[in-house]
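The complex appears here minus one protein chain, its other protein chains still in place.
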Amino acid sequence: MSEAAKRLWVEEDLGPDFRWSYRASSILFSGKSKYQEIDLVDTPTFGKVLLLDGKMQSTESDEKVYHELLVHPTLLYHPCPRTVFIMGGGEGATAREVLRHRTVEALVMADIDQVVVDACSKHLLRNTQAFADPRLKLVIADARAQLESWPHKFDVIIGDLADPLDGGPCYQLYTQEFYETVVREKLNPGGVFVTQSGPASFNSCTEVFTCIHRTLSTVFPKVLPYAQHIPSFCDTWGYNLAFTSHTQEVLKPEELDQRAAERIVGELEFLDGQTFAGLCQLNKAVRQALANEQEVYTVDSARFIHGTG
Amino acid sequence: MSEAAKRLWVEEDLGPDFRWSYRASSILFSGKSKYQEIDLVDTPTFGKVLLLDGKMQSTESDEKVYHELLVHPTLLYHPCPRTVFIMGGGEGATAREVLRHRTVEALVMADIDQVVVDACSKHLLRNTQAFADPRLKLVIADARAQLESWPHKFDVIIGDLADPLDGGPCYQLYTQEFYETVVREKLNPGGVFVTQSGPASFNSCTEVFTCIHRTLSTVFPKVLPYAQHIPSFCDTWGYNLAFTSHTQEVLKPEELDQRAAERIVGELEFLDGQTFAGLCQLNKAVRQALANEQEVYTVDSARFIHGTG
Amino acid sequence: MSEAAKRLWVEEDLGPDFRWSYRASSILFSGKSKYQEIDLVDTPTFGKVLLLDGKMQSTESDEKVYHELLVHPTLLYHPCPRTVFIMGGGEGATAREVLRHRTVEALVMADIDQVVVDACSKHLLRNTQAFADPRLKLVIADARAQLESWPHKFDVIIGDLADPLDGGPCYQLYTQEFYETVVREKLNPGGVFVTQSGPASFNSCTEVFTCIHRTLSTVFPKVLPYAQHIPSFCDTWGYNLAFTSHTQEVLKPEELDQRAAERIVGELEFLDGQTFAGLCQLNKAVRQALANEQEVYTVDSARFIHGTG
Partner (left out) sequence: MSEAAKRLWVEEDLGPDFRWSYRASSILFSGKSKYQEIDLVDTPTFGKVLLLDGKMQSTESDEKVYHELLVHPTLLYHPCPRTVFIMGGGEGATAREVLRHRTVEALVMADIDQVVVDACSKHLLRNTQAFADPRLKLVIADARAQLESWPHKFDVIIGDLADPLDGGPCYQLYTQEFYETVVREKLNPGGVFVTQSGPASFNSCTEVFTCIHRTLSTVFPKVLPYAQHIPSFCDTWGYNLAFTSHTQEVLKPEELDQRAAERIVGELEFLDGQTFAGLCQLNKAVRQALANEQEVYTVDSARFIHGTG
């Protein structure tokens, strides 16, 4: 790596008066699609970093944590997930984790951006095998349109979308109307839905996390929120897991571990039953924010996090 | 605030190729003591920020989280804490939280640095009342020497020290010898000890957190580790709570809530029984790192986190 | 100086994709007047730095170069300058240089900003004596109004004003109308006028330098442009010296040296006859830009350099 490269830095604004900078050792890919700007940068701090519209989406150093938490609790909560639909997920890591489940027979992944998919499948070697798995049906298209018109329903639907940024490609996929008329309709009986839900720290959870939770709660009988600090996001990150079944019980840590052992190929790095039990115990400040949240996410009342898409 | 002030930034290296920068709106205090450099800076992002040797120690925006977690579980776990000793804590916030406990009759705080104490007591108004509380005995002196020579033992000892940096003033206060010959000796029967224990994320916990835990485990019969993401530290932060009693039971969330309601003046912002239960459920990666840790912290085998003191 | 101070940096944008940063060791003054933001910062790189609206105005390290070039050629070109008027100059350094001329009997300095004057006279010790000189009449008021209504004319008028920024306090003082109806009218026969004229490098001279030159050339019979690289301005800086006399000859280097020796107290650090001869030999690119300039600076067609006042 060259001296000059040592002096090449990626800057990301974390707020109006706050930014971080990490050194780039090389630029693997830099391009623009119809939807967004895409960059893949190699860094000594985070390994390979995927940026969409200049915002860090995923890093080699901790993407496993983010993706294990998005995929495995969801699939493990389902009695026997055979069919899965991923909205977004172009990076390939969500598919990679889903395909570790022996029960999964068919996985549809609809990402709108061919450029993201191509860049990631070329450079993120960890996900290469997933892109080649015969169970995966990859569709480059609008996730909503695909899900809506797909001839079958699914056991599990996963929302691995960019944050709901003003003007960005994704904010409609966080609305009550979408959850009600599309997501719930396309889930088989007993089906489960999960979505990444933005920052969820005591001082950031009201940006979108609490609102997404409340929105899902108006559509699904039971919604389980959980959160984990993701270093490369510089925040605690939230998820919401929505059940179609009123009678869904909370799984005990040992039940989750048992299911993981039976169904998942290989060992998880971060998640197990006890870990998940901890992540579901949100702190008092976040629980109060969830309880106080009045707003439902609709196309008209969309709430956005800092930045524009 | 002036335009130029808008352009005044504090930079902190978070790693060799990684830094963050936050705007300073004004410099409240900037000075140097025999032990360290001390700065108090006002910022739009974090409110007032205390820096020791250029490293962020505490910010108005989230110091309550850090200090509630340091103080309250510890005191609540004790059946009736009457006497408390704080090592360090010059900022005053640890004392402030201790003094909210109605059972506390005497609090000794030994911080080595008069300059820190003076700057904080002048500028951090939230802590002013604590400095004036008649139950507080503030000693500007070496914490070890004071604790060792103090005529009485204590129900609770709290380590609110800077990280064990190479050459810094504090690393001896994290050693087995110190815990064994001083801390344990100066605790009353049933006494508890807590220490902040550095970064504790899945990818940072082996810097010092696991080693401090193991060191304490060689001295105390039971040690409870827990961790919480602190935004201004840009990481998850660890604590270790050490019990002198072999038979110490884990408190149920409702027991913790009950004790808090009885003993603490005012309501806590972040902590309650359920929150603490969650924080004690460490994730799989951290639990494995704790299990694998072989090293005991001694003066000879000291381990340091990034930076020099 | 503290470690944290070592990490305190002043950033200045030099262009939309270009900035520099220099470490501040301490903040001497930070305030806001009715007209602008004012900051005085001490730095290891430039010594004390004066910033107006976040833009570096002057530094201890090279202000002598800027001020010697503004003041001395102008006064030396006049046969015997007895009365001088400074527009702006609140920092005090222009007055300091003027007062070194033994011929000067009365100096009026009109700066609009009391806060600048107070901060500089307190912290810039090099200029303290000038502020106390009985020949100086300091007026805190609008320079135009003062000059216009002053009962006497002057031998020399000096424009030491901030750059003509859009919305800034000074751009009207660079217009043809002002030069014609005020400056020229208030000069005694044989009087000379000089104004700092912004960046004057081959690639920056068309921002305002060439336009100021052309504007002056429509009002005065002879205008002498010259330029010098000023490190702390990160550019070559331009001046325009305007003569009321059609017959003004160019002074030979030895004539300039002779006059300096007779009239100026102490020795100049940067300027002498040969130096000034060099600075008046503008390079081909700048000479062509001067020749090609068509625009005259009026209130309606004001041209601004990057930034807003």
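Letters A, B and C mark the chains in the order given here, with residues in each chain numbered from 1 onward.
Heads up, the rule we're going with is that contacts are C-beta pairs under 8 Å (C-beta built on N, C-alpha and C of every residue); 3 or more make two chains touch, one makes a residue touch a chain.
Quantities reported herein were computed from a predicted structural model and do not represent experimental measurements.
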Among the chains presented, those that the missing one touches: A, C
Touching the absent chain when the full complex is considered, from C:Thr103, C:Asn283 or C:Thr298: C:Asn283
Residue touching the undisplayed chain, where the options are A:Val41, A:Leu70, A:Ala93 or A:Cys170: A:Val41
Residue numbers in chain C that touch the chain omitted from display: 14-23, 43-45, 61-62, 65, 201-204, 228-229, 231, 234-236, 268-272, 274-275, 277-285, 287
Chain A, residues in touch with the chain not shown (by the definition above): 1-12, 21, 24, 26-27, 30-32, 37-39, 41, 51, 53-54
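One rule holds for everything that comes next: only the chains that are shown with their structure count from here on.
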Chain contact graph, described as a line, ring, star, complete graph or other shape: line
Degree value of the rotation bringing chain A onto chain C, based on Cα positions, nearest 5: 180
Gap in Å, rounded to a whole number, between the CA centres of chain C and chain B: 54
Approximate Å spacing (C-alpha centroids) for the pair chain A, chain C: 58
Chain B, residues touching no fewer than two other chains: 21
